[in-house]
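Left out: one protein chain. Kept in place: all the others.
Order of writing sets the chain letters: A and B. Residues in each chain are counted from 1.
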Amino acid sequence: MLRFFLTRVGLLIPTFIGVSIVAFAFIRLLPGDPIMLLAGERGVDPARYAELQASLGFDKPLPIQYINYLKDILTGDFGTSIVTKRPVLDEFMTLFPATIELALCAIILATLVGIPAGVLAAVKRGTWLDQSVMGTALVGYSMPIFWWGLLLIILFSGILQWTPVSGRISLIYFFPPVTGFMLIDSLLSGQSGAFRSALSHLILPTIVLATIPLAVIARQTRSAMLEVLGEDYVRTARAKGLPPRRVIGLHALRNALIPVITTIGLQVGVLLAGAILTETIFSWPGIGKWMVDSVFKRDYSVVQGGLLLIAGVIMIVNLVVDLLYGLINPRIRH
Amino acid sequence: MKKLNSLLATTALAAMLASTAQAKTLVYCSEGSPEGFDPALYTSGTTFDASSKNVYNRLVEFNIGTTETKPGLAESYEVSEDGLEYTFKLRPGVKFHTTDFFTPSRDLNADDVIFSFERQLNEDNSFNKYVEGASWEYFNGMSMPDLLKGIEKVDDMTVKFVLNRPEAPFIANMAMDFASIVSKEYADKLEADGKASDLNQKPVGTGPFQFVAYQPDAVIRFKAHPDYWAGKEKIDDLVFAITTDASVRQQKLMAGECHVAPYPNPADLDALRANDDLQLMEQEGLNVGYLAYNALVAPFDNAKVRKALNMAINKQAILDAVFQGSGQAAKNPIPPTMWSYNKAVEDDAYDPEAAKAMLAEEGVTDLSMKVWAMPVQRPYNPNARRMAEVIQEDFSKVGVNVEIVSYEWGEYLDKSKAKDRDGAVLLGWTGDNGDPDNFLAVLLGCDGVGGSNRAQWCNDEFEALIQKAKVVSDKAERTALYEEAQVVFKREAPWATIAHSVVFMPMSKKVSGYVMDPLGGHWFTGVDIAE
Partner (left out) sequence: MTDTTTTPQAHTPLRRGRFAEFWYYFSQNRGAVIGLVVFSSIVFIAVFAPLIAPHSPSVQNRDAFLVPPFWQEGGSTTYLLGTDAVGRDMLSRLMYGSQFSLFIGLFVVVLSVSSGVLIGLLAGYFRGWVDTVIMRIMDVILAFPSLLLALVLVAILGPGLLNAMIAIALILQPHFVRLTRASVLTERDREYVIASRVAGARPVRLMFLTILPNCLAPLIVQATLSFSTAILDAAALGFLGMGAQPPTPEWGSMLAEAREFILRAWWVVTLPGLAILITVLAINLMGDGLRDALDPKLKKS
């Protein structure tokens, strides 16, 4: 097991170096110049311009810039935002909990609905139930979620006025962030109604973000279940006269879950990509929106640091999924 | 769900009433996150709204709603005969904010004023580079380092600014955001605690509202400054709900989630007007959108050719197609809300036939030219591409063939400065300090050729007028000079003046006392909200 662990971690190192090179190279290839953008019509005089370039370290040769950059990263310095002048890591840490909260809620919703739906479809294979569940899943899988979000806003916030339009909690509540997770912080604050308000703000973004993972999980569960249900030991269990619920619940589902769990783990990248769109639509203050805004503002340091941090998170999550999978299923270790 | 929501609302309301005995809260759906809270470091209006406008004061202040100045933290000032020395007498008893992170031990004095400027002027000041990449953009942009010879403390309550040359707009500059007065005592404490960068995160000022908390990209909270020198504000809490999307802002306004929401979509104006719970204020923006010819390149070096092209542009079509009612035609290079605006100037009439004849007279036939269109939306030009398309169509009617070009915004600003630039460029300007000098000298002065003077136009008569107006301190005399300069401008036509935008401000009918600022700021001084 240790060997397995070490190889997996070892594989990460070249990937991480690659990721850092990509992030480093990207921002030097980005056309447009944050200094000029910030100055706007007013302009900036050439001497001042050179000074600002130097303060960003852009006047040194590329390999030296890269080495300095790696050194900084290893000491936890991901640069300073050109626009806000705050450390990129600070900004990431304040905004990341909002994204995690949304992503966790989405993955929980997707799992809680997706797995039963998939099991149901597999068990009732070929019936209208199976077809409608799988049909719905395919629609979800094909959904342009930015449009889906707009539709939900029109319906639930605009016409029915059931849910708030955007944000994380009603502005009448005010408490300092403790964990950064609004659901937990609102409970800790002890202010009545705060938790409900936070929850009502979460509903629409969660549904939107969960749509695609839900569809994927439902489809994956169904095919994994079908496969397992055809296996000998399940047939044996059935033949032995065990009640179907027990067969499905105890024997089939447990084994079918292994690939499904992997699928859930691999949805992290999908979720973060989806968060970019979801957060933009719902003005959700998370890292997806942060990255989009920074690309448009040409805030190089944030794009660079953000790419690296996000890729790092995804790599770590994938590693954990990989290791867990290795634990559950010893065969793949070799 | 509906039931749950109303229940939710009542419990929330109850909680609010219980905790803050009928506090009046005004929610402002701001259009973006502030870059920081030290206004001198930045140039964007969004940042100023969250800092200088509501948290800080300056020595002189704009009379909100005008471009005139009035006394602020300085009760009075004197200008020496030669126009080189400005002596400010500070207002006594001005209190800084007492917050949970700082308790001031003294009132405002000369040290605070000197520190506020020293940190920008003097590279040895420990706060000159207190955040990484700090640069004092506006201070430098307004040429303050060249202008200021020194700042002296005459006594505790008197400060003297010594200039290198007479500069009439200096007082207007002192009302600008970068001239906000910060607390030296607070800065010293932060430095001692090793938390200097907090000056840009947790502001302490003398203004009508004091900072409470900021959740990045989400909410900024302020409360009324109880000891404000001009009297405590009527609202108790001021909340900025950061909402970047215009349609979301409008939905929140309609749902009562915020009371004031700036920058509506032009498309939504009718719906806003029709809503019984809302009021819609409007004001001409302090800006101008123009098409600058290159006066150094033939045939645009000929004023008659420029004039003829101006006559070929159908401004009404531009206002309809591009501004959709949120603009007004421009005839002068300065906006009508600015003092010294020359009402007597007559705009070039739209007359393609006459324009064609005039071009033929000057021997210009089969002209092909480029029109540069900006890639971004600006207050003075909501859609440059579409504007260029209308101009293309208009010019084709007088036999001028137009090719539209565009670059990435930073590149556009840079390339358009070139003296040998090929083509006329669409651009504009938003006023900084309400002084005509800020438009006429910056955009059309001889110094700006190859830089901010995109028309590359240097006219002796015009230059003499604006240079004289810059050093004279008598306002009536300055007004006369600028009015004459506008006549010269119109005759020589280095630009086609296109439009000034009209800024709209929708808000709940419960809000009273809000005054729109021609300089584009959002002030909540004197604002009240009915329960």
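As a convention for this text, a residue touches a chain if its C-beta (ideal position, glycine included) is under 8 Å from a C-beta of that chain, and two chains touch if they have at least 3 such contacts.
All figures in this text were calculated on a predicted structure; none of them were measured in a lab.
Residue A:Ala273 is the one among A:Leu89, A:Ala273 or A:Leu324 that touches the chain missing from this view.
Note that of B:Ile171, B:Ala230 or B:Ala271, the residue touching the chain absent from this view is B:Ala271. Of the listed residues A:Gly18, A:Pro116, A:Gly190 or A:Pro244, the one in contact with the hidden chain in the full complex is A:Gly18.
The hidden chain makes contact, of the residues B:Ser247, B:Gln279 or B:Gln392, with B:Ser247.
Against the chain not displayed here, subunit A makes contact via residues 11, 14-15, 18-19, 22, 26, 29-31, 135, 138-139, 141-144, 146-148, 150-151, 153-154, 158, 223, 226-227, 230-231, 255, 269-270, 272-274, 276-277, 280, 288, 291-292, 295-296, 303, 307, 310-311, 314-315.
By the touch rule set out above, subunit B reaches the unshown chain at residues 245-247, 250-251, 265, 267-268, 271, 321, 408.
We adopt the following convention: only the chains that are shown with their structure count from here on.
Between subunit A and subunit B the centroid-to-centroid distance comes to 39 Å (mean Cα coordinates, whole Å). For subunit B in complex with subunit A, the touching residues are 1-2, 4-5, 8, 11-16, 19, 25, 27, 33, 35-36, 41, 43, 131-135, 137, 140-141, 200-201, 213, 215-219, 221, 239, 241-245, 248, 251-252, 255, 257-258, 408-411, 413-414, 417, 427-430, 451-452.
Contact residues of subunit A toward subunit B in the complex are 31-45, 48, 51-52, 55-56, 80, 82-86, 91, 94-95, 153, 157-158, 160-162, 164-168, 170-174, 176-177, 191-194, 196-197, 200, 283, 285, 289-290, 293, 298.
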